[in-house]
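With one protein chain withheld, the remaining protein chains of the complex are depicted in position.
Letters are used for the chains, namely A and B, taken in the order the chains are written, and counting of residues starts over at 1 for each.
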Amino acid sequence: MSALLEVDDLRVEFDTYGGTVQAVRGVSFELDRGQTLAIVGESGCGKSVTVQSIMGLIPMPPGRITSGSARLDGKDVIDDKRIDGKDIRGRLVGMIFQDPMSSLNPTMTIGEQIAETLQVHRGYSHKRALARAIELIDMTRIPEAAKRARQYPFEFSGGMLQRSMIAMSLACEPSILIADEPTTALDVTIQAQILDLMRELQRDNGMAIILITHDLGVVARMADEVLVMYAGEVVERGSVDDVFYRSAHPYTLGLRAAMPSNRDDAAQELTPIDGSPPDLFAPPAGCGYFARCPHAMRACETEHPRAFELGEQHRARCWLHHEDCDVAADEVFRK
Amino acid sequence: MVAYTVKRLLQGVITVWFIATATFFGMHAVPGDPLAADKEVPPEIWANLQARYGLDKPVPEQYVIYLSNMLKGDFGISYTQQNREVNDIIAEHFKVSATLGILAIVFAAFGGILWGALTALYRNRAPDIVIVFLVILGISVPSFVFAALGQLGVVNINNALGFTLFPVAGWGTVQHMIVPSMVLGLGTMAFLTRLMRSSMLEIANSDFIRTARSKGLPATRVFRKHQLRNAILPVVTVLGPSIAAITTGGFVVEMVFAIPGLGRYFVQAVQQLDYTVIMGTTVFYGAFLVFMVILVDLVYGLIDPRVRLE
Partner (left out) sequence: MAELSFEPVRVEREVETISRPSLSYWQDAWIRLKANRRALISLYIVIGLLLFTVFGPFVWTVDPAAQDLDQISAPPGADRSATVVDDYAVWRGVTVDVPAGGSPPAAELLAPGAVSVHGPAETRAVRLAWDPVSGAAAYRVYRNILDPEPDGALGLPIADVLDPAQVSFEDRLDLKPLTYYYSVVAMDALGNESRAYRTVGVEVTRVITAAEAVAKGLVEDGDTLQPGDTLNLAAHPLGTDYLGRDLLARLMHGARVSLFIGIVAPFAFVILGIVYGSAAGFVGGRFDQLLMRFADFVVALPFLLFMILLRILFGVGAGESGIYPMMVAMVLLSWPGAARLVRGQILQIREEGYIGASRLLGAKTNYLVLRHMIPNTMGVILVTLTFAVPSAIFTEAFLSFIGMGVAPPTPSWGSMCNEGLKTMLTTPHELIAPAAFISITVLAFNLLGDGLRDALDARMRSAE
């Protein structure tokens, strides 16, 4: 069976006053049904642009998808967002965003905003759509759903709004839910509740989730597969165990070292990654991580590393895995 | 909402009281004798006039009488046309000014919203560039130039047609009203277009528009139900001050088109130093503007749930 979503060599550029930014530089991945894929990386590494370009949400101009394809159920959706004559967005793919406070229309009731999707995609009457919206709100564990449906976003708390966003994105029972940093703007306690809710709904509906985050804790908790992005590229991908326990890219190591952990010695200091990502106006010829990498080699500066296959699903773009490399990759990564 | 309305109305009443007081003491501080502005008046007639206008009493007492009369809606008798009540004068001329002003504000608001939405739809393309250029022209050209050009236009149209489609001056029929109200609304329309445009662009970049698109809504629905509805809100908030700008801007249009409005009458009253008319008109205009601003705010409350429900 082919994957639910296959993204191949996606490249996205933005024209700005300073020149052209190559925000996404050849990203490929697959997503299977019912699976959770986490995309991690620091701000500006192209995580959000990747999914937004699949969803047709990047403003064009200044944005531009220069190459690549995204096949949903085998049909390319990059140029045309429609399958069987209807928009895939909201129907086959739902999406929730980072800031629920600003992501909902302030002058429309929550119920109306949820019902809208059903009216457009399923052709429900206004009344029927509203009734279904109340059910959906109830499904996301918001008490007094019927009353809440008649309220406006400003009457909701952040966590409640994110629940409503989830209800809205799942209204048409999509096969994929894209969650772009869904918990970043929320309190820690609310974060856990939202993540639990997503997992529970996934279990019930069997949808796949693409979870964008820079929080490795969230990744460990939610993901089956992990995509580590750096400077617009996927530098490592694999199962959550591969990426966490058999990290194969120095950047992944750096991310892990910068993350607090309760397993290691509590007194251990967190190690930040020095420096900042490369300028994507003129991406380096070699490895994007070269300037910050503690294991940098001559080849890294000039030659772009290919993806080395390390396990069944495990890939990493790092010259340390080259057979001619003298430095024992095992030494570097067995920390 | 009820408490808010009551509070705003109370504030309005206090503001009108302030305007009335400022006007009263302002006019009483004017140097010279209002009753003998130009002419020599025999002392006994002068004393009679003093008594007739209540000027023989001490100023604080006059103030109390003035306020209590005003509460009864009585602004006194004109100084120059001594058989006319100020109320009658205001009633007669304000009808004209209000009609002109309402037509102008409706024209300006609809035009502003329409053009502003259009510029945002055609951003950086020909219609946008043309409209933005016209808007810059509209906010830089004084209203009397529009009035003069409007009149010139009317003359040319009539000449071209060979009959009088739009009268050049005067008031009475619908044809009289069209050109002056358009001329009066132009500046405000330019201002509202500019506001609507930046509001549309800001909303277009907002997160909830991205959400609406991520739901797969058709572009027309995103535009109509999400973008337009929210972009109009800031335009509504400035309608109150715009009404003030338009009513006073009416002075010029009334002069150029010889329209018997209150603005033109006020200017005449000032030239003749007709004190009761000046005071009455000022307080009346002030009260009108204060309550128009309140009205606009209340209407805004009705369309913005964030205000309505708080």
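The rule we apply is simple: contacts are C-beta pairs under 8 Å (C-beta built on N, C-alpha and C of every residue); 3 or more make two chains touch, one makes a residue touch a chain.
Please read all numbers here as calculations on a predicted model, not as lab measurements.
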Touching the absent chain when the full complex is considered, from B:131, B:273 or B:296
B:273
Could you tell me which of B:256, B:277 or B:296 touches the chain that is not displayed?
B:256
Note that chain B touches the absent chain at residues 15, 18-19, 22-23, 26-27, 29-32, 132, 136-137, 139-145, 148, 151-152, 155, 197-198, 201-202, 244, 248-249, 251-252, 255-256, 266-267, 270-271, 273, 278, 281-282, 285-286, 289-290, 293
If the missing chain were put back, which residues of chain A would it touch?
274-276, 290-293, 295-299, 301, 303, 319, 322, 324-327
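The criterion applied here is as follows: only the chains that are shown with their structure count from here on.
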For chain A paired with chain B, centre-to-centre distance based on mean C-alpha positions, whole Å
54
Contacting residues of chain B [partner chain A, same complex]
205-208, 210-218, 221, 225-226, 229-230, 233, 303-306, 309
Touching chain B in the complex: which residues of chain A?
55-57, 59, 81, 86-91, 94-95, 97, 99, 102-108, 116-117, 120-121, 152, 154-155, 165, 168-169
